[in-house]
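With one protein chain withheld, the remaining protein chains of the complex are depicted in position.
Right, subunit A next:
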């Protein structure tokens, strides 16, 4: 690699400054979720969100959502400049209501998934994903 140490340090610094304050779900996130749910009450359970606790690379974080019986699942990165990151729609012939993709996270934040179930109800799952500059494991 011909990237210099100074550049890599600078890159690390850029990524790190965003980690100082973890982003939490804000009012605008709630608005975005309300757009999807039409303001309906959101329950828990029945939706599994799989994501790493600590991202190996914040630029490409593997996530998976699974909600048997769902017709649609929305995924939000609460701390990104543009929080909605994915919408998965499942037709009546879908064998499994699950999907996986990779998302980019600008810093440590909550990833939120909301599933619309066949009966019109909604459930939600949240997972904090940490984006770190790296430490020194024993």
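Going forward, contacts are C-beta pairs under 8 Å (C-beta built on N, C-alpha and C of every residue); 3 or more make two chains touch, one makes a residue touch a chain; residues count from 1.
Quick note on the criterion: contacts and distances are computed from a predicted model.
For the chain that is left out, the UniProt protein name among "Sugar ABC transporter ATPase", "Putative tricarboxylic transport membrane protein", "KTN NAD-binding domain-containing protein" or "Thiosulfohydrolase SoxB" is "Thiosulfohydrolase SoxB". In the complete complex, the hidden chain is touched by one of A:52, A:69 or A:120, namely A:52.
Along subunit A, the points of touch with the absent chain fall at residues 1-6, 8-9, 12-13, 16-17, 19-22, 50, 52-54, 56-57, 62, 100, 108, 128, 130, 132-138.
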